[in-house]
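Following this message is one structure expressed as structure tokens.
Note that one protein chain of the assembly has been removed; the remaining protein chains are unaltered in position.
All chains are identified by letter, namely A and B, in their written order; residue positions are counted from 1 within each chain.
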Amino acid sequence: MQFDIFVIPFNIGLYFILIYSVTRCIIWFRDLSRQDKLRLQRGFFGRAFVQSLREIFMESLIHRKILRSNFRLGYMHLSLAFGWFLLILFGTIEADLFGVKHLNPPYKAIFFRFFNPEHGRTGFESAYSFLMDLILAFILSGLLLAVIKRFYSQIVGMKKATRLKVVDKIALTSLWMIFPSRLLAESLTSGAYATGSFLTGSIGYWFASFLPAAELAYPFWWLYSISLGTFFILMPLTRYMHIPTELFLIFMRNSGITTGDKAGSFSEVQTHACSSCGMCIDVCQLNSSLSITHIQSAYLIKAIRHNNEISEIAHNCLMCGRCDVKCPVGIELMPIRMIQRRGSDAENTFGNIYGGYLREKRPGSADKSNFNHSYDFVPAQEPEKADVVFFAGCMTHLTPSIKNSMLKILDASGLRYTFIDEDGGVCCGRPLMLAGRTREARELINLNSEMISKTGAHYLVTGCPICFKVFKESYYLDLEVVHHTQFIKMLIDDGKVKMNFLHKRVVYHSPCDLGRGSGVYEEPREILQHVAMLEHTSFEDENSLCCGGSLGNMNINSFQKRKIATDAALKLTRDNPDILATACPLCKKTFVSATSVKVADISEIVAESLNHVNVKQEHSPMLNSAKELVK
Amino acid sequence: MMDKFGFSISKGRQINYESNDRSIAEYISEKEPTFRLCIECGGCSATCTTGNFTSFSLREINILLKRGENEQVKNNIRKCMLCGKCSLVCPRGVNTRNVVTLAIQAFHNSAGHAV
Partner (left out) sequence: MDKHVIIIGGGIAGLEAGSKLSGQGYKVSLYEKSNRTGGHLNDWYKLFPDRRNSSEVIEYFKKIVSDSGLKIFQDTSIERIKENGNGFSIYSDKGEEVEADVIVIATGFDLFKSSRKEEYGYGIYDNVISSSDLEAMFRAGEVVRSDGKHPKRTGFVHCVGSRDEKVGNLYCSKLCCVTAVKQAIEVKELDPDAKVYCFYMDMRMGGAYYEELYREAQEEWGISFIRGKVSEVGETIDNNLIVKVEDTLLGRPLKLELDMLVLMAGMEMSEPGEKLAKASFLKTGENKFFASADHHFGSNLSSIKGVFLAGTCTMPMNITETISHARAVVPDVIDYLEKKG
């Protein structure tokens, strides 16, 4: 016979999830902006298409990113995903090659052994059986790891596994039952017919020796079908929705679609693509230093999907980006969190209902506040004209050594500059942005933009990476914005400053907003290599730590911040360097009270080693008049 | 009885400690216990970015809230730029930015419309 009623649960499940996934994708596509729709359509052709296929293979199946950071965890995901893919692929080929007909419905491939119990005794057939058993064994090895990981997460080198809801647990159980039940069903059938290969054949043979294998096999085939069916039907309610969603996400991303500032189809797709793998929880310093484990990105995404209370989760985060760069699915975790922080500023959003099977439109609650201009009190500024504007930033005023070092370097450069916020200017606006108060941030941005544009300068040099990031991303200025390390590098390359070599061992801490936040890794490192003995740490570039001083988190207090700082400093100064170098006044201030190793900003190291022969003895006219303002 | 102590003479000036509404300060204290640590040293106000341009004193705001004199705070609290210099200076470790954010939240909740 070529049909049995036990395949019905599987069929129902499979067709349901296929139709559901395709429908969902169509709905998501329909909700994209016109531009993004065009992008996606183009993304199904040419280079983007090949790139997407490649990424699907390398990440969704092989899980290369996870393998690279955490081999055991990667192996677990790889064996289940890639293994199942191989099982389906080779199973389909098996059914088409050896089956009665050459084009079969899916259930024929999945339950091949049931419908072809005599198959596989000799020759090519038995070799093929061996292959199928091998793939099954591969999957089972990963499954074993997964089961152990649920109870003892250190087995995969993780400190804590993601917490699950009841529905997730039921779906997880049915997932876990699929392959063991396949193993048992195939083994019992093999035992009854003396077929099967090294795994199913051996087990079947052993069963058949003391059990009625032929009769016992049938219930296990039912179990296999029911497990599959249950899993497929529950999928939209659980994190396993990430399986189909991830594929769609990869195509979207490779078409050039990005999250942007507002919630929309792309952010929705991303939240459904999260597999709760837990990598974000693992790298989070709020977890490792403070044992805070309810606010990481996986939980944020879960809360979005299940419409839970999200404010505390969204705001209790250092915004350091460590999770963002580690996410194996490539979800833009930081922008998604920022969207949640903006909260009431959002336009229409979609929320899941009926556990997640359906979605409904929710009208955004625009901020109906009757304030419009919080910062009217700032008078119009009349700055001097100059070629270079130096914007120290709020924090730099509390680190006068950095301020003075920058002025010394600016003097040595010979450029005509103006220290625009010498008297304490207006905040750059990033702290307000991080708190989700975009409208007020815009006010400050407008005030500063107006002032800066009056100088007619070509360059804006910032003393602080926090300012740098917002100037670069959110201001619309008619000049080039550089961080002070980029500026110093420019001066070194142009030969405008000459420095003596400092015979001190230095390690570099990359500030979050400069490194991961703005992609500026090279210049600070090259300056330090040029001027001192730079040593390596295990926390460089994308892996760099957060000092904890973050303006992005108002929910933890200074004692907790110091704990993060102390832990980070300990890791960075493990080899007892002479100097812990950084490029941010807030990082500097945070580290000074967390370690006894000398903490210095790159500008201070450079200023100290400036070859004094080249430094102009007289102060520049700009500097003189600037100082008079203080009086 | 109160008359004999002279409290009836300058009603406008006196802080009616018992009848004042200190619920906003209580709301803040509950969510941010470090609010209670403030000793009014004024370091925050001295370094304040907004304070450079206009009369805005976080120290004053704190004490007004603690005494229940909320009206004077309501229209000023949003002048804060959240720059964070105050938290870097506070010797008691008060989480000043959270205090401001919670105050704005509390006013928003109690007013039914935003401040």
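Operating definition for what follows: a contact is a pair of C-beta atoms (placed from the backbone, for glycine too) under 8 Å apart; a residue touches a chain by one contact, two chains touch by 3 or more.
Note that the coordinates shown come from a computational prediction; the quantities given were computed from them, not determined experimentally.
*Asks:* Using the touch definition from the top, which of A:25, A:56, A:177 or A:398 touches the missing chain?
*Replies:* Residue touching the absent chain, from the options given: A:398.
*Asks:* Out of B:22, B:92 or B:108, which is the one that touches the chain we can't see?
*Replies:* B:92
*Asks:* For the full complex, which residue in B:57, B:76 or B:105 touches the chain that was left out?
*Replies:* Only one listed residue reaches the unshown chain, and that is B:57.
*Asks:* In the complete complex, the non-displayed chain touches which residues of subunit A?
*Replies:* 397-401, 404, 558-559, 562, 589, 592-593, 624, 627-628, 630-631
*Asks:* By the contact criterion defined above, which parts of subunit B meet the unshown chain? Give residue numbers in ascending order.
*Replies:* Residues in contact with the chain left out: 39-47, 51, 55, 57, 59-60, 85, 88-93.
Heads up, the rule we're going with is that only the chains that are shown with their structure count from here on.
*Asks:* I'd like to verify one number: the distance from the centre of subunit A to the centre of subunit B, where each centre is the average of its C-alpha atoms, in whole angstrom.
*Replies:* From the centre of subunit A to the centre of subunit B is 39 Å.
*Asks:* How about subunit A: which of its residues touch subunit B in the complex?
*Replies:* 367-371, 374-375, 377-379, 394-395, 397-398, 423-427, 429, 431-432, 435, 437, 440, 444, 551, 554-555, 557-559, 586, 589
*Asks:* Can you list the subunit B residues touching subunit A in their complex?
*Replies:* 32, 34, 47, 49-50, 52-54, 78-79, 81-85, 87-90, 93, 95, 97-98, 101, 108, 113-115
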